[in-house]
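Only one protein chain is missing; all other protein chains are in place.
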Amino acid sequence: MKNSSLLWLVIFLLAGGYLIFRTSHGDMGISYVKVTTISPEKSNVQWTQYSKASKKEAGEENVQFSWSRTIGLWVAALSTLAIFSFLYGDNVFYKISESVFIGASAGYAMAVGFWDGIVNLLLRNLTPGLMRESIIPSIPKENHADWFFIIPLILGVAMLARLLPKGGWIARWPLAFFIGATAGFRLVVFFHADFIIQIQSTILPLIVFTDGSFDWQTSLKNITIIIGVLSCLVYFFFSVEHTGIIRPISRLGIWFLMITFGAGFGYTVMGRIALLAARLEFLFSDWLWLIDVE
Amino acid sequence: MVQHSIIKSCCKSVVVIATLLLLITEGYSAEPSPVEKKTSIQPAKNITIKDYPGDLGTSLIIEWELSEDDQNDPKKSFVIAYEVYRKTEKTEYKFLSQVTYQKNFYRDQECEPDKKYWYQVIAIGKNNLQSIPLESLNPGIPILQWFDSRRGWIGILMLFSCSLVVYFIWIARKGKKLKIRKIAGLDAVEEAVGRATEMGSSCLFVPGILDVNDIQTIAGITILSHVAEVTAEYETDMIVPTCRSLVMTMAREAVETAYLSAGKPDAYNEDDIYYLTDEQFGYVAGIQGTMVRDKPAACFYMGAFYAESLLLAETGNSIGAIQIAGTAMPSQLPFFVAACDYTLIGEELFAASAYLSGEPDQLGSLKGQDYGKLLCAALIIIGCTFATLSSLANHYQWGTGMESSFSSIQTYVSENILGEKGFRP
Amino acid sequence: MFEKLNSLESRWIFLMTFLAVGIPILLQKSLPEKPTPMVMDVFNLVEDLPSGSLILCSFDFDPASAGELQPMAAAFVRHCALKKHKIVFMTLWPVGPPMIQNNINILKKEFPDYQYGEDYVNLGYRTGGEGVIKLITTSLDKMYSEDVNGTSLKKLSLTKDLKHIQGIDLLVNISAGTPGVIEWVQYASTPFNIKTVVGCTGVTAPKNYTYIPKQLAGMLGAIKGAAEYEKASIIQYPQLAENPQAQEGLRRMAPQLVAHLLLIFLIILGNVLHFVGRRKGLSS
Partner (left out) sequence: MKRTVPLIICSLTGFILIISWFLPAAESWGEKVTHWFDIVAAFAFVLGGANLLKIHLQKISNRRIGWGYSAVTLTAFLVTLLAGLFKINVNPSMNYPAYSWSGNYLDEGGLLWWIYEYLFVPLSATLFAMLAFYITSAAFRAFRAKNIEASILLFTAFLILLGRTYAGSLITSGLPDSLAFLRFENLTIIIMSVFNLAGSRAITIGIALGVVTTSLKLLLAVDRSYLGSD
């Protein structure tokens, strides 16, 4: 055990030394930005805008080294490694990035919820005039307040009654409202799209003729599909024990399901490998500059 | 010397072939392409205007037959688009919209009920060619409808399926015993909690990553309340990290009630049900961390899951937990099936709360659900039978009467009862 | 040997996966892909539209799936730009705008003639999922009265006459989940007969097969779809062969091959172990 930790320490030190050596020579992990000054028409306000520049553009005019983005690049690369380190075992680096991730993503979700939900949806519709003057100047002049949005405001405030020591039961009202709405809305949508339409597309002729002759390929395909759908449905029966005649049919249904799952699994592998490839490309290209895909 | 002449003749022939090739290709490109030759294009034909059914009288459908110069292959097609113009009793023709080639209808959604509208369609060709306008002789009048007749049949089928459920709930309440087959994953719940108790470790329940406006989440929470009853009985800790604030609220209500009904209200700890973050992978990172540190002996994943399914299941596997999963996300089922001990497949997730509760009216609803499946199978069998008969009748020419009646029954089933037409002829 | 393999720690499998994917990336080799008929259908649809056709691109994915879908999105955008089509970008995902921006950056860099407002417009994100689709098939300005920068659509030459999306020539949807393909099919392509092609992740591809060819004109599935599309583009426009960025998908096929082979090897190994173990168990 001790030997292996020593080995790991040596590997870490070597890798760290290598990174420091290459960075100090300007051979990796540096970000550049393109600087442009923005001066909108009909206004005396001015600001500088920074946009991403590739390392090839480094010597060009207006392109300069960026501290904040170089730090960002290193943060991104190191947190990528920290997450991957979880594969070896739980460790302090993973714990730190996990904590940062939970905190930052919760904060991000809330900020987005505030701007998109409260400002862009609620306030924009409830107080368009005020929003036009302050935060969303692009609201057309002809937009007027939509008083229906009072309802979600009331529901939202009622939701917060949970924070009060005694008013928690009021918070059940908005919850009940949305449970009811969800149930009603989903009931019809699922019944239509996933029940009726699916039955409709399963109605196929079992014997098909193409150009006047028997088309055994399509016929076989249609028969298989219909047998498959019906036998899987039999598998899902709850109120009948799977014995007697039901047993072989439901067994056939399970086989169909297993083929479906196997196919789904095999199909997904490609996507997952692509994601890993993208991450490694980021490390090798953007950070380590070992390959160049820019 | 001989070699020399061979090379020479080779060179010559190469030059000749190259010149020939050049000439051929020149010839090809020099020939004027048919598009350039064309100076006029055929207009569209037979315009008809119909009221769009099932709306408040705000739209009309304008249909026409494609121009003869409109081909499916865009390289050969002279027509590239159609322009639609509209006039009312008071105004002249005004440009309305453009639709692309091969499209033979346009839905005007800016009409007022009971007004008259006339339409004009002009085919537009390459090089700014325009056909002569095709005008509608009779105006179209949009009609206001309060009931969407296209959804009539769906309404009937829905009412029928729902009443089956209600009927069996009623039957069950009256005391009729109902049988339910075994669902292995659910029988294992108690075993899993029992093992966690024996080992002195906790249980983990993940109610999916969607909010309470998804039925799967609600189904997950109802299962949670039954699992919580078991953990309350065994006095085992259960942690429930949630991905949404509202799910946290709802889960707390459910678990508190469960502990109360198990007679252990003091064992309930609100902080065991906590909010992590709304972000999918932040949530997963948090749960993974909890798993490897707290090492729960039983993990339940019930609700809507996306890519995190395998991340959770494999981490659970690495700590040796019993894992029971259930989801109605078809794309994630393979991973749960491969990596968990028990998986509730699709519909079984929704059946779980009834199964676990064992209450008669809940079991009744399951029976109703089964009759829904019978209805589905019956519709498929009827539809397929008539589709097959009509195919056979068509091939062996059993007589036009039989042929057309088979095919019209099949069409009625798939287009009216199950399709877009509904009560409309 | 058997005991050792049977209790093989996951770490070693992880290491093998890492090497199987990492080494081909470092070697930068690409395989000779051949576009399949389904991908060629999609390619030809874009290729055969007359120059200047209006294309709506809805990029409904997030950074997490960008590894799989961005090459596809970029291939579409490049192809549209080479054919001089007009593009309207939008997204139904809150994290979608940066995905659109990545592709607009490609336009800015590789097609400097392409003018914002004239050749392409970025509508950005609106909340509401299928509700957004339903509204923009009726009237665009009820949902999008201004573009992502707050400029009124009436002031941009591309959108000033665009009332709704019924008249577009092609709908391109790159999607990683919900809202995505299913919503576009249900609320736009089916009721209005809008020609639609989609690019989707490997996970969602099986389900989307059910919509072809009636409701969807074609589909690119996972990174293989992207790679084949890139190949088809390179055959048609050889200048792309010199642009390494236009071959992101192709490059990612080499790690795919090695990883797939590794997986197959592991499955076989696992089963051999299983049978050997069973025989041992029986004999003892």
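By letter and in written order, the chains are A, B and C; residue numbering begins at 1 in each of them.
What we mean here is this: a contact is a pair of C-beta atoms (placed from the backbone, for glycine too) under 8 Å apart; a residue touches a chain by one contact, two chains touch by 3 or more.
Keep in mind that what you see is a predicted model, and the values were worked out from it rather than measured.
Visitor: The complex has one chain that is not drawn here; which of the drawn chains does it touch?
Guide: A, B, C
Visitor: Using the definition of touch stated at the top, determine which of A:L19, A:A145, A:I254 or A:I291 touches the missing chain.
Guide: Once the missing chain is taken into account, the touching residue is A:I254.
Visitor: Looking at C:A66, C:C80 or C:V198, which residue reaches the missing chain?
Guide: Of the candidates C:A66, C:C80 or C:V198, C:A66 is in touch with the missing chain.
Visitor: Decide which residue listed in A:F65, A:W115 or A:F214 touches the omitted chain of the complex.
Guide: Counting the whole complex, the residue in contact with the absent chain is A:W115.
Visitor: Which parts of chain A are in contact with the chain that was left out?
Guide: 38, 40, 43, 45, 47, 49-52, 68-69, 71-73, 75-77, 79-80, 83-84, 86-87, 95-118, 121-122, 134-138, 148-149, 151-153, 155-157, 159-160, 162-163, 169, 172-191, 193-195, 198-199, 201-202, 221, 224-229, 232-233, 235-236, 253-270, 272-273, 275-276, 278-279, 282
Visitor: State which residues belonging to chain B touch the missing partner chain.
Guide: 54-56, 145-148, 151, 155, 158, 161-162, 165-166, 169, 211-213, 215, 218-219, 221-222, 225, 244-246, 248-250, 252-254, 256-258, 260-261, 271, 274-282, 284-285, 293, 307, 310-311, 313-314, 317, 328, 330, 333, 335, 337-339, 345-347, 349-351, 353, 361-362, 365-366, 368-369, 372-373, 376
Visitor: Which parts of chain C face the unshown chain closely enough to count as touching?
Guide: Those residues of chain C that touch the unshown chain are 8, 10, 13-14, 16-18, 21, 31-34, 36, 62-67, 97-98, 101, 127-131, 134, 148-151, 206-207, 209-210, 222, 224, 253, 256-257, 259-264, 266-267, 269-271, 274-275.
The working rule: only the chains that are shown with their structure count from here on.
Visitor: Go through A-B and A-C and name the pair with more C-beta contacts between its chains.
Guide: A-B
Visitor: With chain centres defined as C-alpha means, what is the inter-centre distance between chain A and chain C in Å?
Guide: Comparing mean C-alpha positions, chain C is 14 Å from chain A.
Visitor: Could you say which residues in chain B touch two or more other chains, in rising order?
Guide: 281, 330-331
Visitor: Using the touch definition from the top, which residues of chain A touch two or more other chains?
Guide: 260, 264, 268, in rising order.
Visitor: Residues of chain A touching chain B in their complex?
Guide: Result: residues 83, 86, 90, 94-95, 97-98, 101-106, 108-110, 113, 159, 162, 171-172, 175, 178-179, 181-183, 186-188, 190-192, 195-197, 199-200, 202-209, 212, 226, 229-230, 233, 236-242, 257, 260-262, 264-265, 268 of chain A touch chain B.
Visitor: In the complex of these two chains, what residues of chain C are touching chain B?
Guide: Its residues touching chain B are 10, 48-50, 53, 64, 138-139, 163-164, 166-169, 177, 192-193, 195, 203-204, 206-207.
Visitor: Where on chain A does chain C make contact in their complex?
Guide: Against chain C, chain A makes touches at 52, 87-88, 112, 116-117, 120-121, 137-138, 140, 193, 201, 260, 263-264, 267-281, 284, 290-294.
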